[in-house]
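Here the complex is missing one protein chain, while the rest keep their positions.
Chain lettering (A and B) follows the sequence in which the chains are written, and residue indices restart at 1 in each chain.
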Amino acid sequence: MSPRPGGPRAVRLLTLAGLVALAGLVGCTGEGRDAPPGVAEEEPGEWAGDPGLTGTLTVFAAASLTDVFTELETRLEVANPQLEVRINYAGSSALAAQLAQGAPADVFASADEAQMARLEDDGLVTDSDVFARNPLMLAVPLDNPEGIMPPEGRAGIPSLADLITAEMTVAVCAPEVPCGAAAAEVLAAAGLRDAPDTYDDDVRSVLTKVQLGEVDAGLVYVSDVHAAGDEILAYAFEESSRAVNSYPIGVLEDAPNPAAARAFVDLVLSEAGQQALAAAGFQPPP
Amino acid sequence: MSLSARVGVRRGSLALDVPVEVADGEVLAVLGPNGAGKSTLLRVLAGLLAPDDGRVAVDGSVWDDVRTGTHLPAHRRPLGVVFQDALLFPHLSVAENVAFGLRARGVGKAERRAAATTWLERVGLAGLGDRRPGQLSGGQAQRVALARALVGDPAVLLLDEPLSALDARTRLVVRAELRRHLAGFGGSTVLVTHDPVDAMALADRVVVVEEGRVVQTGPPDEVSRRPRTDYVARLVGLSLLAGTAEGTTVRLDAGGAVAVAEEATGPVFAAVRPESVALYLARPEGSPRNVWPARLVGATPHGATVRCELDGEVPLVADVTGTAFTELGLVPGAEVWATVKASEVAVYAR
C-alpha cells in the first residue's frame, strides 16, 4: 500500500506547491469596492436582450472552498459577461470578524456554523443554507516515516487510535478555528488529546506541514486531501463522523448587489454546484 | 640611515614616486601643495596603504618590498603617527588614549598607567588624564595625540599636518613644544605639511614634492632662500625669476632684465623678497638699477603690511606698510613703478 517514492525531485515539487499555497493565502486579503471602469457606465440602449447580472459581486468564502468557488466564479462570469465576481478567501473566523467590522460583501460562505451564527446574531445575515459537509481525514506524508496504516486483517474503517499515537508529531488546527474545533472533538473521542504538537491557525498550514514531511500526520478536511492530489496519503477514520463541519452560505443583509448574490447562492445549491463540490471531495448536506 | 624608502603609488591622476631617506634623530619635512601625494606617502610609510612600487626599510628590516612581495601591516610596524585632527578615541579617557598603543601591545596595566602619566606630564597636561577628549581644546588634543604616538618608543614618527587644524596662536605654542619633543626623539621623523613655516621651524631637511615628484631637497634655510619652483617661492614669499646670467645682469626668460650684485653666468634663478620691493606712483628719481613699470592686480592685508601682487614685464610681489598703501591711494588696476636694489636680489644656479 504505502508507496515510497520520496526522491529529492518529489520533495522539491511538494515544496513549491506549499510555497504557492501559502503565498496565495498571504496575498488574498484585498477586496475591491469600486466597479471596474465600463461596468458602472450602463447604457440601456445597447442591451440586445436579457441584460443579465451586472456590477460587482463580492463573496467572502472559507479558504477550503478556494478551488470549487473559483470554478463557480468562472461559470457565473461566463453566463453574465457584465458581472465582475471577486472572492476573498480566508479563514472563516477572520472573514466573520471582517464582516462584523463592516467589510462590504454580498455573500458569506463559512466553513462552520458557529461563524455564520455569529453574523446571524448580529443581524448581518438573516437566512443561510448548509450547502456542503466536510469531514476530517488523517493526512500523512508520502514517505510516511512512522509507517501509519490501518491494522491488517480488520475490515471497515479504523479508529484514529489505530492510526496514530501520542508520540508521533501531529499537526492539527487550533481550537479557535473551525477545523480545530472538529479536530479537538475527534481527538477526545479517540482518547488522543495529547497527540498534537502544534495547533495551527489554518488548515492549509497543517496541510503544508504534512506535504513538507515535517509532521508524521495531520488532521485536515477531505476537500484538502482532494486538493493535495497524490502529494500526500490520507486515511479515513471512524471518529470523523462525530464532528463533521457543515458549510453554510448566506446573502448579507446589506449586500450591495443582492440579485447577483442570490444567483451565486443558487448556483452553489444547484446540481451543477453540488457536482463541483462533490468533485472536490465535499459531502452533500444531510 | 635609519628610514630608507622609495615609494611608488599610481592611483587615478596621481603618480607618486618619491625617495625618502631619514637618519636617526633627523626630522624630514615633506612640503608640497594639496594633492601632491604627501598624505599617500605617509600612509604607505605607516603601512596603511601598500605601494605599487618601491621599498621601505627601517634600521635594516624591510617593511615593504614590492619586488619580493613583502608587506608588514601597520599594526606590526614600530611607529607613531600624529594626524591632522588629533583623532583621539572619543570613547576613551585621555590617559586611556595615551596608553592605547601599550595596551594593544600587551603591556601590563600598572606600567601603562605610569607611562601615560609620565607622557602627559611631558606634554604639559598632568592631571588631565581622566578627561574625555571632547573636554580638551584643540591644542591640548594635539599634545595628547603626540604623547599617544610617542609612548611606545617608536622607531619612526610620522606627523601628518599636525598643526594645521589649530588656530594661529595655539599653533605657535604647540609648534615650539613639538620642536622640543622632536629634538629629544631618537628615531626618524617624517613631517608632512603644506606650511613652509612648519617645515622651516621643525625640520632638519626639506623635500618639496609637486605632482608626485621631488622638485627640491635641502636644508630648510637653503630651500627658503633659494626656491627652485614657483610653488616653493610663493610659499616662502619670494618672487622667482628664471633667466640667464652674464656678469651682474640676468636676462629673464620671460623678457626684461634684472641687475644683481653677485656675478654669475649661465641659467640661474633670481629671487626677490617682497619687503625689498618699493612702490612709487611716479618714476623715482636717482638711479636705482632695477626700475619697472607695473600694474597692481591684487592686494591682501598681511599683518601690518599689505601684500601687493604686481603684473608687468617682471612679475613681482611687494610688501608695503598699511600706511603707505593708503597714502599712495593704491587700488587694484593702479599703475605703479617698482624698484629693487641689486644687492637685494639673490641669484643662484638653476
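Everything that follows uses one rule, which is that a residue touches a chain if its C-beta (ideal position, glycine included) is under 8 Å from a C-beta of that chain, and two chains touch if they have at least 3 such contacts.
Going forward, contacts and distances are computed from a predicted model.
Remark: of the listed names "Heme exporter protein D", "Molybdenum transport system permease", "Spore germination protein KA" or "Gluconate 2-dehydrogenase subunit 3 family protein", the one matching the undisplayed chain in UniProt is "Molybdenum transport system permease".
Contacts of the undrawn chain with the visible chains, over the full complex, involve A, B.
Among A:G55, A:P158 or A:P196, only A:P196 touches the chain left out of the display. Within the complete assembly, B:P90 is the residue of B:P90, B:G303 or B:G329 that touches the hidden chain. Only one of B:A104, B:A176, B:A254 or B:L281 touches the absent chain when the whole complex is considered: B:A104. Although one chain is not displayed, its contacts with chain B can still be listed: residues 43, 46-48, 73-77, 79-81, 83, 85, 87, 89-92, 100-101, 103-105, 148-149, 152, 158.
Seen across the whole complex, the unshown chain contacts chain A at 11, 15, 18-19, 22-23, 25-26, 91, 93-94, 97, 145, 169, 171, 174, 176-177, 196-201, 205, 208-209, 212-214.
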